[in-house]
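Heads up: the structure comes next, in structure tokens.
Some chains omitted; the rest stay in position.
Order of writing sets the chain letters: A and B. Residues in each chain are counted from 1.
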């Protein structure tokens, strides 16, 4: 994979950040063309459109799409939304994906494949489009929910739930380089600090199965089980990604404050396991504190970058107040729309360049140091944590 | 009402924001001249002056008064506090009101008349001064407290409390365009999500009346009743304003985090009712998240703008990271002092112009788009939500 090739089509940025990115947390793309309503529905964390007469294009992310994505589809910057969407359909989703992905300048994709309301492209597809590398992130709750199905259908006994989950994490595909917890969306992040005992796990499992048998959806949302799953990942020596902060209307943002994880992080510190706090907005300063005081904790700004568009540079500067520069990673958290890969990478590069350049202008660090730090944050920190080839 | 007339006396701002404002939440003005101690006491959210030897003029809002209000009273910018206050007395409060209001460039006033520790001017007075329009916002807790008085005096039976409240909201004056909850000051925002049943309302009412009969003040502070009142407004198809975040020493700021409303907002979303989160500081990013994920939720920065003076532009930029631009409104939350109308409008216009201009300079959006967005935020969003003529 040549560096030149990867960057050939990319939007020109500052030389400080002019090298391929490792996207340590993203998702696949939809395999079809979209209506305007569908596109708007996938653009932000809102489930539904705004009030009549309003459009999500009138927001930071909407303006960012028009500014940065339109030229890649052959339109002038700031093309009107309808023109943009018409051009998108005209080109077809495959060509749109190819163009936007190529322009994003991402070399490696670590894809969470655990949420697929419709069939999405996989890590190999993404990698193939740009001549990069694809890796997978296994969603812990999905593994547990599939094990629950096996319990319910009698394929395994309730006493074997814990070992089944552990075995399935252990038997992962060679491309699986991390696990991910979505406890933030379910029970919230106020999780038991200590590794739950086998007895506690068995009791929680029985309660959960009872609820399912009484008609509840097969949806894990028990703090003990979320904690157990995280400890399973740690015991398998896998980095554990944890959704933190901002997400869609499904979650209760107050319960996603990373400070709720403090006890668990303190208990995990001696294991040396890498913990990755994803997104973190608007608790990115709290997350940065955790990355400073716990040696194994890292963060990214994930979906907050593309959602805040032109405003995203400020978040990065805030996260980098306390976070050691070896503890900050890049991710797009792109989902469904290839635009989100382009926006995530472009806005991240611009924000990082602005942060580093401001420091150079203020004589806070040298150009040489800034260059080295940019490489850490864009790719090398991820390569170190995930031991990427 | 001519646009030229309204703006004739106003401080010149950026052309992007050079049009009349709709102030969707404010209060009336005092009808008398004030001593320095009285003026300082009304200037900020503090009940009492600072330590001896200090003055609230040494704060963002104090410097903003000297910078922006002094010239309107015919003094040089940055006039000393004593000179400013002497000039204020010299002109008399009516002339001071007239001058500052005219310079504020506000076309429509939506006035919360529910808090009057002394007689204040009404919406019609404010509108008359500038040739604008006046509307009223009814305070829900005040309606309930007046109904409680009728219960206590036997004019209505306890079983009729709920219907009485509903009827009084329904029988509102034609100028009343919204209701407002001050639960933040009372029980806090951790309110029941679901519409309380009639039985729950009756039980809570009986408890409350019992407390009053035992000597408590007639001051509603029951989560069930606050929630009931909000639902009453929604059922009347009225936008509901909710005080959020920053206020005076009376409140417990931690209980005014808008994320505490998440469950209630989720329950209200299907009704389509417009919910207006007022002020929000320092939780404006949290509030902005809510405006993105819930289609019916809006925000303003209210009193945070005039209190943070020169620093207020930063807040606006933070709120506009996530908030869709069709969900952000202008308000002054001016109370008692006409200075607060001038500061609220001037600082808001300057902050919005700075935000939009920075985006133009960064090529994040075009001048045409910025112009359109400015109109939304200054006036058109409020016109849409409140269906103003």
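As a working rule, a residue touches a chain if its C-beta (ideal position, glycine included) is under 8 Å from a C-beta of that chain, and two chains touch if they have at least 3 such contacts.
What you are looking at is a predicted structure, and each value in this text was computed from that prediction instead of being measured.
Shown are 2 identical chains; the number of copies across the whole complex in this structure file is 3.
To be clear about the criterion, only the chains that are shown with their structure count from here on.
When chain A is laid over chain B using CA atoms, the rotation angle comes to 120 degrees (nearest 5). Separation between the centroids of chain A and chain B, computed from CA atoms only, is 38 Å. Contacts from chain A toward chain B in the complex involve residues 44-51, 53-56, 58-60, 63-64, 66-67, 77-78, 246, 248-249, 252-254, 281-282, 307-312, 314-315.
By the touch criterion given at the top, residues 257, 259-260, 262-263, 266, 269, 274, 285-286, 289, 292-296, 317-318, 320-327, 358-359, 362-366, 369, 373, 376, 384-385 of chain B touch chain A in their complex.
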